[in-house]
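Every protein chain of the complex appears in place save one, which is left out.
As written, the chain order gives the labels A and B, with residue 1 at the start of each chain.
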Amino acid sequence: MAEIELRGVSKRFPGITAVKRVDFTIHDGEFFILVGPSGCGKSTLLNMIVGLEDVSEGEIRVDGERVDDLDPKDRNMAMVFQSYAIYPHMTVRENMAFPLSLARMSKQEIERRVSQAAEILQLQEFLDRKPRALSGGQRQRVAMGRAIVREPNVFLLDEPLSNLDAKLRVQMRTEIARLQRQLGTTTVYVTHDQTEAMTLGDRIAVLRAGEMLQIGTPRELYERPGSLFVAGFIGSPAMNFLPARWSEERLELPIGSIALPEQLRARVADAEGPLIAGFRPDHLSVSSDGDSERLQFEVEADVVEWLGADLFVYFDVELEGFDNLALPEDLELEIGNRERQSLVARIDPAAGVQEGNRLKLYLAPDRVQVFEADSGANLLLDV
Amino acid sequence: MSRRTAAEHRLGWLLCAPAVIAMLLVTAWPMLYALWLSMFRYDLRFPAEREFIGFDNYLAVLGSEVWWQALSNTVFITVASVAVELVLGFVFALIMHHAIIGRRLVRTSLLVPYGIITVVAAMSWRFAFDPTTGFINALLGLEGAWLAERGSAFFVIIQTEVWKTTSFMALLLLAGLTLVPDDLLRAARVDGADAVQRFFRVTLPLMRSVIMVALLFRTLDAFRIFDTVFVQTRGSQNTESLSIVGYNALITRLNLGLGSAVSVLIFLCVLALAAIYIKGFGIDLSQRKEP
Partner (left out) sequence: MAVGDSRLERLFWGAGSALVVAYALIPVVWIVSLSLKRSADLGDNRFLPQVASLEHYAAVFDDPQFSAALWNSIGIAGISTFAAVVLGSFAAYAIVRLQFPGRRLILAAALSIAMFPPVSIIGPLFNMWRTLGLYDTWPGLIIPYMTFTLPLAIWTLSAFFREIPWDLDKAARVDGATPLQAFLRVIVPLAAPGVFTAAILVFMFAWNDFLFAISLTSTNDARTVPAAIAFFTGSSRFEQPTGSIAAASVVVTVPIIIVVLLFQRRIVAGLTSGAVKG
């Protein structure tokens, strides 16, 4: 079992700093997720943990022992690659036995562990096949099998599901979660898919351009995002954003104005530059639920998506008189232009809304997050 | 630089060193030596007369009929054979691309000319065109000795070159053809392009870089032509190529001084040709090969 500690870890490649002074600790037995847009340095960070890349600066400790000068073979970590990296010239059995035979394990022990892993992953009937005769999902399981046979201290998975189709991805996701719980091995899982991050992780670290933005449980990241980027990146559909301004002790939005709790007012009033307000689609509702504090506004349903248990209503809000909304480009949220901003509400399907209908929506003021547009900082978060 | 980076640089150089040293010792060094020798009067049959004469050898070569004749012969053979090879190579490539049943057979057959020794190919064609042993005159109802006349000798030489090397061209072009996505051709077809338009307006532009690389290699190769001419005419009937002139001066007449001047001039010609292709047609060979 293992606790992994990163202190001030940086990685510089010629012309780019891929990871910038990152600090965090992964607890023993934890399922830890590294998430962020592609190119943000997730793989690089993972490669440094496993020893495939040198650290340029800082140190990595496992259970208090420095490992950053150790060869990968001396770190007793197992890794699953995005490409699976299954040895094409070996059968499934030989693939799984490979790390064990390198560790000079006895024949019986290898046989025992391989068949045990094969059973867990339902690979028994494929043991003597070559990888090229396997489907994508089966290859993925072989890669997992090769990792678990070693009974390593740490599992590292680099986007292990991104080459699978949507249905298989969901299935393997639950399988990985179950396996990790069963084995209790410290696991670091890299993904650019926030859904995977939210569903799998005990804790999630959000990386952006080599910098660690926030670490927390899925719930913390969802409810208390520390920055505009995290707020926009976590959650699907993404958080709704509107330009906002502080005026007459109230926060004015294109859909109306709200009061803020006493202790937060000063912070918003002192903020520099334009403000951005954000609220999640599920925090909009079609009734006030008897709460008179709620902001009430009327919209026209532009597109309606009915997904059985959920109903998504897309609508536009006029931005008249407000600044342009400048969201970070790497969020890749295309939701509006100069005049209008497109928002979405997740409401009760029983409301029976149709495209073109006008409807009243309610928003609880305490659900609104306020960000400084320039720095991206969440002003309502107690620091 | 970290410890591992420095070690990686060292290992990289170490692994490349033997190959690089061998290449330098056997090409760059002799080339410089040739440059040096070309400044001397130096005939191995009269070694005592060795003497530094500056650029006189070059003046002698450039002032001689033989050099200019050989240069124009070489250019003619190169242009004619490469042009024919390109067209024929395209035809062969298209045939292989379209042939469903015989594709493998065609490809295998084409590898035979590629693999066969040039001297053997030249011999086979020489015998085939020979008036006493050959079957071609009988086939065409002709009488003449092909290799005894300049024009027909060129024909035989060029046709041998074409036979030997079209397969290389065709295989490269076929590989290029398979890079053109079928969907693109379907789209062009839907857009109303007929087969000819599809070839010239979609296929050909997409294959530009493959064609240029194939042309570059084949042109430089054809320019060095030696074996075929040596076997078929030995340069008689005024069919000498540059390589034959160089060989005769250096090895037959053992005139190292004059011969080296020829060598250097041939090298400069090849350099110029390569420069024209790489600069003029914008072939970026280093780019395409980089990982």
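Following the convention adopted for this analysis, a contact is a pair of C-beta atoms (placed from the backbone, for glycine too) under 8 Å apart; a residue touches a chain by one contact, two chains touch by 3 or more.
Everything numeric here is computed off the predicted structure, so don't read it as measured data.
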Self-check item: Missing chain: touched chains present in the view
Solution: A, B
Quiz item: Of the residues B:Met39, B:Val61, B:Ala121 or B:Ile158, which one touches the chain left out of the display?
Solution: B:Ala121
Practice problem: Can you list, in ascending order, the subunit B residues touching the missing chain? | Solution: 5, 8-9, 11-13, 15-16, 18-20, 22-23, 25-27, 30-31, 33-34, 37, 44, 91-92, 95-121, 123-125, 127-128, 132-135, 137-139, 163, 167-168, 171-172, 174-176, 179, 182, 185-186, 189, 210, 213-214, 217, 220, 223-224, 226-227, 230-231, 242-243, 246-247, 250-251, 256, 259-260, 263-264, 266-267, 270, 274, 285-291
Quiz item: For subunit A, which residues lie in contact with the unshown chain of the complex?
Solution: 47, 50-52, 71-73, 77-79, 81, 83, 85, 87-89, 98-99, 102-103, 146, 150, 156
